[in-house]
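I have a structure I would like to understand better, so I am pasting it below and will then ask my questions one at a time.
The complex appears here without one of its protein chains, the remainder shown in place.
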Amino acid sequence: MRALLAQRLLGALPVLFGVSIVIFALIHLAPGDVTTALLGPQATERDRAELRHTLGLDQPVPVQYAMWLARTSAGDFGVSIATQRPVAGLVLPRFANTIILAASSLLLAMLIGYSVGLLAALRSGSLFDRCVMTLTLLSGSAPPFWLGLLLVLTFALSLGWLPVSGMQNMAGDGGVLDVLRHLVLPTVTTALAPAAIITRMARSSVIDALCRTHVRVARAKGLAPGALLRRHVILNALPPVLTITGLQLGYLLGGALLTEVVFAWPGLGSLLYDSITARDIPVIQATTLLIALSFVVTNIMIDVLNAMLDPRLRRVEV
Amino acid sequence: MTASERAAEPSAATGAPSFAQRYWRLSAFMRDRAAVVAALFLLVVAAAAILAPLIGLYDPNDADNAMRLARPGAAGHILGADQQGRDMLARLIWGGRVSLLIGVAPTLLASALGLILGMLAGAIRGFVDQLIMRVLDVVFAFPLVLLAIAISGVLTPGIRTEIISITIVLVPYVARLVYTTTLGVIAMPFIEAARAAGASQATLLARYVLPNVLSPVIVYATTLVGLIIVVGSGLSFLGLGVQPPTADWGAMIADGRVVLRRAAHVTVEPGLLILTVSLAFNFLGDGLRDALDPRAARR
Partner (left out) sequence: MANPILEVRDLVTRFGSPARGVTVVDGVGFSLYRGRTTALVGESGSGKTATALSVMRLVESSGATVAGAVRYDGQDLLALEERAMRHIRGARLGMVFQDPLTSLNPALRIGSQIAETILAHEAVSAGEAWSRAVDLLKRVGLPAPAERARDYPHQFSGGMRQRVMIAAAIACSPEIIIADEPTTALDLTVQAKILRLLHELQREMGAALLLITHDLGVVAAMADDVLVMYAGRIVERADVDTLFHAPRHPYTQALLACVLNIEDDSRAPLEPIGGQPPDLRDPPPGCRFAPRCPRAVAACRQVDPQLLPVSNRQAVACLLEQKEAAYG
């Protein structure tokens, strides 16, 4: 198992390397001079020259990259154009907020997905099952931000049960309950699409597992239904569902962005959006980097988790 | 192999499906009612979008203060009007030109690129294989929407940017599918037979591998279009796509957001349209899959 983890981490290195190159290249993609992109159009010529020197823009590109990599690894993400403050201090609290939203959405999606999927599989072909299939299809095909707006319309504007947007900090005046109230709509909205996908995957995986011979063998042994379900159906049905769940985390990190904008949730996503509007490239870089990093790490964790469940996957491929 | 399965596989001699095989596929497709309905629906939508200038619609950018936020069914506006008095139906149809383009163009481009890259990697193997797949892994390392947004955000906003960024993000998905399929096809005995008969690498790829790889790609691409229309609408919603006053379904939802409480229809209509079009592509993809690969047909 440790060998597998080591192998995955090692394999992630070239990918992370590539990721860093892409992010580094983002500045150079922007139209116009790099210093304009970084300092804004109002910067003086002296500032620009200084920046050029700091960034080593007079150096060959690989050297620039090395310098950028060194700075970034040390935690220096540069200075935000819009606020003239270090990006790191800006980004990290937002990261925490995004994690809150992503985690709660994933939890909700898992809760719904696993239970509804299992039930639908056990009652395959029934009215319940067909309703589930229809709902998941709709929820997976609709634009999530639009569904969010519909939810806002119903629960916030028409019924007034929940707030439309804005979230205090955890340590804010509203307290935890207030945060939770603000969390409900964004969480539900963000969770809809992943919940649909997880439900379908869970359903089909359980249906597959139910057909396997060892289930019939276990019934022939006279196992109680609970033990049968747990040991021979759910355990075997889990791996593909977990993989999909892990992939959903990736979606959440990216798709939560739209929800954050709709609900003005102060997370990484809305920061990215604001920085795009303001063309604040260092912030764009830092946020993208953080999200990509989390994504890669999560995928590795999912691999390891899968290997823990299915012993056949524990061998390290040569 | 049953007779029908044999008929579904391109004949090794010519590499091209015979007329009988194509016809068979069509009749299998026709049996899937959802797919047929979806196909017809999409044809109507596409036709409306393409023929927009010819249909007697209001000008989508024509602001009419008197008809602001008119409800659906109000005088002359079947689907109502938005906060600037512009006719919703016209904006939806004209917006369809953009939204559909944003859905279809990147998918086609990414499929073409993905086909080339995937087949090259799968057929040539070795260093080329590793290089291509590693590069794709890097793109995979980013969540899809995020990368599209980041790229769109850095370049100048506009339709072309949107298409480019989505294409870049999609290529790895298609390429990976093509890669695994190519590996599978190349391992089949009839490839070996063709090689023994003296076929060159290029001929092999073009006449034997390509037709077999094409089917799953077509199915995948069709379902992808639905997804991309949703993703594209997201980008437009954020203002990274078309610029006002051009209409596009995502941008229309953003417009509607401001007047959500007073006039929900401005938001609901474009979203509903995206939903149905996306669903339709989904069903179409299912139908194509059942028709193109008899072995994959299941209920």
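Note that the chains are named A and B in the order they appear, and that numbering of residues resets to 1 at the start of each chain.
Keep in mind that, in the parts below, a residue touches a chain if its C-beta (ideal position, glycine included) is under 8 Å from a C-beta of that chain, and two chains touch if they have at least 3 such contacts.
Keep in mind it's a predicted model, so treat the numbers as computed, not measured.
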Shown chains that the omitted chain touches within the full complex: A
Sole contact to the chain not displayed, among A:R52, A:R71, A:R181 or A:R231: A:R231
Hidden partner chain, residues of subunit A it touches: 212-214, 216-224, 227, 231-232, 235-236, 309-312
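FYI, only the chains that are shown with their structure count from here on.
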Touching residues (chain side subunit A, partner subunit B) in the complex: 14-16, 18-19, 21-22, 26, 29-31, 137-138, 141-147, 149-150, 152-153, 157, 250-251, 253-255, 257-258, 261-262, 272-273, 275-277, 279, 281, 284, 288, 291-292, 295-296
Of subunit B, residues touching subunit A in the complex: 134-135, 137-147, 149-156, 226, 230, 233-234, 237-240, 250, 253, 256-257, 260-261, 264, 267-268, 270-271, 274-275, 278-279, 282
